[in-house]
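The next block holds one structure in the form of C-alpha cells; read it before the comments.
One protein chain is absent from this view; the other protein chains keep their places.
Letters A and B mark the chains in the order given here, with residues in each chain numbered from 1 onward.
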Amino acid sequence: MKRSAERQFWMASALALLWLMPVYAIAVSALSPEADLLAWPKSWLPAALSWETLRFFVQVAGVWDAVINSAIVAALTMVFSIALGAPAGYSLARFHFKGQNLFRMLIVMTRAFPLAILSLPLVTRFISVGLYDTHLGVALVHTALALPFSILVSSSLFMGIPRELEEASWTLGCGKIRSFARIVLPLALPGLAATMIFAFVVSWNEVFAASVLTLNQRTLTAFLFASLEESPLHFRLAGGFFLTVPSLVFIFAVRKYLFSMWGISDK
Amino acid sequence: MKVGRSPEWVAYGLIAPSVVFLALLFLWPLTETALMAFREPGRGWTAVHLRKMIGDLNFTVSLKNTLLLVAAVVPVQLALALGMASLLDRIPRGRSVFLYIWTVSLGISDLAAGLAWLSILGDRGYFNTILHMAGIVDQPVNWLSYRHPLALFLCIFIAEVWRATAIVLVIVVAGWQLIPREYGEAAEVLGASPWQKFRRVTLPLLKPTVQSALILRTVLAFEVFAVVYALAGRDFPVLVGEAYNWQGAYQNTHVASAYALFILTISIAATFVYLKALRVRRETLS
Partner (left out) sequence: MSDICVEAIQKAFKGQPVLRSLSLEVKDRELCVLLGPSGCGKTTLLRIIAGLEAADGGSVSIGGSRVDRLPPQRRNLAMVFQNYAVFPHMTIRENIAFGLRMKKAAGDLTEKRVQSAAEMMQIGNLLDRYPGQLSGGQRQRVAVARSLAVEPDVLLMDEPLSNLDALLRLEMRSELKALLKERGVTTIYVTHDQTEALSLADRIAVMHSGGIEQYDRPERIYRYPATVMVGGFIGTPPMNFVSDPALFAGLGASPPDGAVKLGIRPEDLQIDATGLRTRALVVEMLGASLQITARLGDGLIRVSVPAGSPVLSGQEFGLRADGDKCRWYDAGDRLMGEGGPKE
C-alpha cells in the first residue's frame, strides 16, 4: 500500500516535469541571445542568460503599442465582465425566479460555444457603428467570452456566503443596499478579484476575434499572429514568452477558483 | 417600502444586463452568421457561398485535418485526464502543486502554446537535438512542413494534447471530488482491486462529468487554430484557419460565415452524439 503510493508520487512527478518542459523551453529560448537560439546542436542548459532577445522584441515597431492595446482591452474586459457578471451571479445565488434554470442553462451552454468565430459577422456591424479596430469593440467580444465564467463563479461565491449573515444585518438596522456593501461585498471580494483576473487572462490570450476585429489597434496576440510568417524565430519565441508570463502569474493567483469555473456541479 | 416586494423583479433586474449583452453578442451574431452564409446583398437567398466553400481546394483538406485532429486528441486527453485525476486521488502529498503544474496550460494562449512547442519541435529545437544525440539525424530536420505529413500531424497533436488536457482535468477532478470516498472504500472492503474500483465504481459515477468534459473539449477542439498556425503556418489547413483566410486575405465575409456556420454545425452535431451515446439515467444519480 505504502510502496504503491510512493510509485504514484514518482509517476506524478515525472509527468509534471514533462508538463513543464514547453514552459522551460520557451523561457530559455526567450532569455538566450539569438546565436544560442540557432545553435546546433542545442545545449540543455542556457549557455548565457541575456535580455538581448527580449529587448529586441520590445523594440520592434508596434510591439509596445500592441502590449498597451492588449492591456487596455483586457482591463476593459475585466471591468465589463465583473460589472455584468457579479449582479447576475448574485441573482442566481440569492433569488428564486421563473426561468432561472433556463438562464443557467444558457450560461453553461455559452461557456461551451465557439464564440470567437461569431466575430466574423460583427466586422461589418462594427464598421458601421464605429467599433471596428477599437479597444472597446474587441473588449465587448472578449466580455462575451469571459461573462459565462464570471457569472458562474460569482454565483458560487455568493452561495458560499450564508444568507443569515445578510438577514442578521437587516434585523440589526441595515438596509438591503448597505447590507450588500458592508457584509456581502467584503466577503466576496477575494473571489471577485479572482474572477476579474480570469477575465483579464481570457482577453489577454484571445487570438481569433482580436485578429478579425482589429487592423491598426492590434492586441499583442493579433500582432504576433499577423507577423508569424515574416518574423524571425527569436522574435516569435520572445513574443510567446511575453504572452505566457502574465498568464502564469495570474492563473497561479486564481487557482483556488478553477473548479467553480469548470466544475459541472454549477452549485 | 413593503417587505419582500416582488423579489422576482430584483432578480430579473440583476440578470437583465447579462441577458441583453449575451443576446447582442451571442444570439444576434449567430443569426447574422447564418444569414450571411445564405444571403447575398441584392440577390436574396442563395447557396452560392456554400458551394464556393465546398468547392474550395482547402475545404476537404482542412475538414479532414480538423476531424483527424479532434478524433486523435480528444480521447487521449480524456484518458490522460482520468489518469492524472486518479494519481491526484492517491498520491500522499503535493496534490496542489501537481494540480497547478498540470493545469498551467489553462492560462496560456493557444498562440503562446504553439510557440512554446515551436521552440522544442522546430528545426533548431530541442527535439532535433535529442534525435541528434541518439544518432538518428545529423542535420536539423524541419519536421513542421508538408514534406513530413505524419511528423507534422504528430507535432500538432502533441502540442494540442499539452495545451488543452488541463481543461478536461479540471472538470474531471471537480466531478471526482463530488463522489463520496465511502463508495470506493466500500468496494475496497469488498475486495476490489484499484483497477476494478476505478472501472466499476468511480467511472460509472463520473459519467455525467465525462460527458460534459467531452462536449466542452470537442467543441473547443473544432476551434483549433492558433496552435496550428504557430507550428505549421499554412502547411496544415484547419477549418477555423480557412474562415480566417476568407475573411482577411480574400475579403469574403460570406464564405467565411459559411465556414463559421459549418463549424458550429459539426460542434452541435458532436454534442448531440455525446448526449445520445453517454446518456445518463436520472435514477442512477443520487
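Convention: contacts are C-beta pairs under 8 Å (C-beta built on N, C-alpha and C of every residue); 3 or more make two chains touch, one makes a residue touch a chain.
Since the structure is predicted, the reported quantities are computational estimates derived from the model, not experimental observations.
Undergrad: For the chain that's not shown, point to the residue among A:Cys174, A:Ala226 or A:Ala253 touching it.
TA: A:Cys174
Undergrad: Among A:Ile82, A:Ile183 or A:Leu228, exactly one should touch the missing chain; which is it?
TA: A:Ile183
Undergrad: Suppose we count only contacts with the excluded chain; which residues of chain A make the list?
TA: Missing-chain contacts on chain A: residues 162, 164-165, 167-176, 178, 183, 186-187.
Basically, only the chains that are shown with their structure count from here on.
Undergrad: Based only on mean CA positions, could you tell me how far chain A sits from chain B in angstrom?
TA: That pair's centroid distance is 16 Å.
Undergrad: Contact residues on chain B for chain A in the complex?
TA: Going through chain B, the ones touching chain A are 7-8, 10-12, 14-15, 17-19, 21-22, 25-26, 29-30, 32-33, 35-36, 84, 87-88, 90-94, 96-120, 122, 124-126, 128-129, 132-133, 140, 159, 162, 167, 170-171, 173-175, 177-178, 194, 208-209, 212, 215-216, 219-220, 222-223, 225-226, 229-230, 233, 240, 243-244, 247-248, 253, 256-257, 260, 263-264, 267, 271.
Undergrad: List the residues on chain A that touch chain B in their complex, please.
TA: 4-6, 8-9, 11-12, 15-16, 19-23, 25-26, 28-29, 37-42, 44, 83-85, 87-88, 90-92, 94-98, 100, 103, 106, 110-125, 140-141, 143-144, 147, 151, 201, 204-208, 211-212, 221, 224-225, 228-229, 233, 236-237, 239-241, 243-244, 247-248, 250-252, 255, 258-259, 261-265
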